[in-house]
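Right, one structure below, let's go through it.
In this view, the complex is presented without one of its protein chains, the others remaining in place.
A and B are the chain letters, set down in written order, and residue numbers restart from 1 in every chain.
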Amino acid sequence: MRLIVAFSPGSALDGAARALARGAEKELGVDIIVQNTASGAGTTAVAQLAKARADGSCLAACAGNALIFLPRRNPVSYDPLRDVEPLLVFGQASPVLVTRPDAPWRDMASFLEATRKSRGSMRIGIPGLGSPSHTALVMMTAKDPSLSWRFIPFGGPGEAETALLGGHVDAAASGALPRIRQGQLFPLMILAGTRPVTLPQVPTLADGGFADPGRGDASFFLLAPKNVPEETLNRLCAAFEKAAGSEDFLKTLEHFSVAPVLKAREEAKAFLSEAWAEEDATLKAAGLSR
Amino acid sequence: MTPLHPIFHRHALRAVLALAGACALLFSPPALSDGMPGPGLWARLTGAGLLLCAVLFPGPGQKPAHAPAAVRPCLGLVFSSLLWIMLLLPAGWMAATLLSGFCAMKSAGCSLKESLLIPALLCLVLEAGMVHLLQWPMPEGFLWTMLSGA
Partner (left out) sequence: MDVSAVDPSLASQAWAALCAFPLSPSLWLLVFIGVFAGMAVGVLPGFGPPAAMALLFPLVYTLDPLPGISLLAGIFYGAKYGGAVTSILMGIPGEADAVATLFEGRPLALAGKAKQALAAATLASFTGGTLACLGMALLAPALSRAALFFGPSGRAAVMAGALALVAFTSPGGARRNLCMIFLGLALALPGMDPVYGTARLTFGSPLLSGGVELTALLLGLFGLGDLLNALLQPERRGPEQEAPAAPPLRRLSAAMAALRGTLLGFLTGLVPCGAGVTASFASHALEKRLSRHPEDFGRGAWEGLAGPEASNNAAAMASFAPLLLLGLPTNPIMAALLGALTVMGVVPGPSLPQEQPDFYQGFFFCLIIGNMLLLAMGLGLAGFWARLARLPFRLLWPVILLLCLTGSYVGADGLAGPVQCLAFGLLAVFLKRQGCSPAPLVLAFVLGPRLETHLLQTLFSYW
């Protein structure tokens, strides 16, 4: 069986998806080969899934942005509400804006000050155009016109962090809390509404007065192609739900500081439609929808 | 294989390059999106480069081969490949491999015994290695399922 992961290895989604796959392997009794397809900030993976055989041998794990935000902005080859079947929501990430430990700005306020002074020449590395962190940052610039950045797209948070450490960007949006804990990266701001337990001092978007793109974008979905037979879907759902409740999986989530949000199949589907509508409203308010 | 007419031979690759370049330039997305470099930028750069290459290409640099080439095994290869491709989904990969292996070996000039034995052996080895050991799903052939299930 194949699991296509929509982000690059080492990212929070990848870690969580692999842990989920390992748990489900035991339940289902088949090997699950994990494949990372990080391009297009997740849309390539979902597009591959939409074209896959509808026999339950191919699944995808993606973040909500590939289903909610990106299809609005870019022409994609799938209909997010009809061409794929959400099986599970297994987590919610909080991307963090980080910078080098020796950078001149020590908190969000000074970073924003520096941004205003530099007049758009500061560079932020993002894991992909249209990823949740990118959306959050764009909404910040929409709210406060004096802020503007150059966004450099990378294949994943790992690459963005590497570029940061090499001095090629000034800040990066990543989710690698182990590295923050180790002190290799310095957190400036949480680019989401929820704050992970391990970073109590870091301000969130709400603290800075900025809007949150919505819970939908940052949620992790497990998807199947449409028209997979019901019994197969039920079997898969049961296995993955059991895996999502296991000790190992929860420990992995904690390691990546992903909130253990769990929604079973019907709930996941409803959540997707809700988040779709919710994001519509938020984007219109920010003046970003077309 | 009959040698291509000299003019085609000289300009064939040039035509391919020019065609590829034209396609890349005409059918790719816009080069700039929202004022920033977009998905079509690289495609158009490549297309322009291809057109330049079509002009720069120095030609094949040798006369087309005049000696009669052994066409029959070649056609046998192409035919076996096409047979395999067409049989794969309907009849399943084992049948496809056996049949096209047989055809290929016959066109290679092998004896009947060899033509039956070697594809069968190959099938067994690949079946054991790929399907059972690595659990790779190979097509079973919908004709069988239709016949046996219906």
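The rule is simple: contacts are C-beta pairs under 8 Å (C-beta built on N, C-alpha and C of every residue); 3 or more make two chains touch, one makes a residue touch a chain.
Please read these numbers as outputs of a predicted model, since none were measured by experiment.
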*Please pick, from A:P104, A:P178 or A:G245, the residue that touches the omitted chain in the full complex.*
A:P178
_On chain B, where is the contact patch with the chain that was removed from view?_
1, 9, 12-13, 16-17, 20-21, 23-24, 27-29, 36-43, 46-47, 49-50, 53-54, 56-58, 60-62, 64-65, 67-71, 73-74, 77-78, 80-82, 84-85, 88-89, 93, 97, 100-101, 104-105, 108-110, 114, 118-119, 122, 126, 129-130, 133-136
*Residues from chain A at the interface with the omitted partner, ascending*: 8-10, 14-15, 18-19, 22, 25, 31-36, 39-44, 47-48, 51, 70, 74-77, 101, 123, 128-130, 150-155, 158-159, 161-163, 165-169, 176, 178-179, 182-184, 248, 252, 255
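By our rule, only the chains that are shown with their structure count from here on.
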*Take the average of all CA coordinates in chain A, do the same for chain B, and state the distance between these two points in whole angstrom.*
39
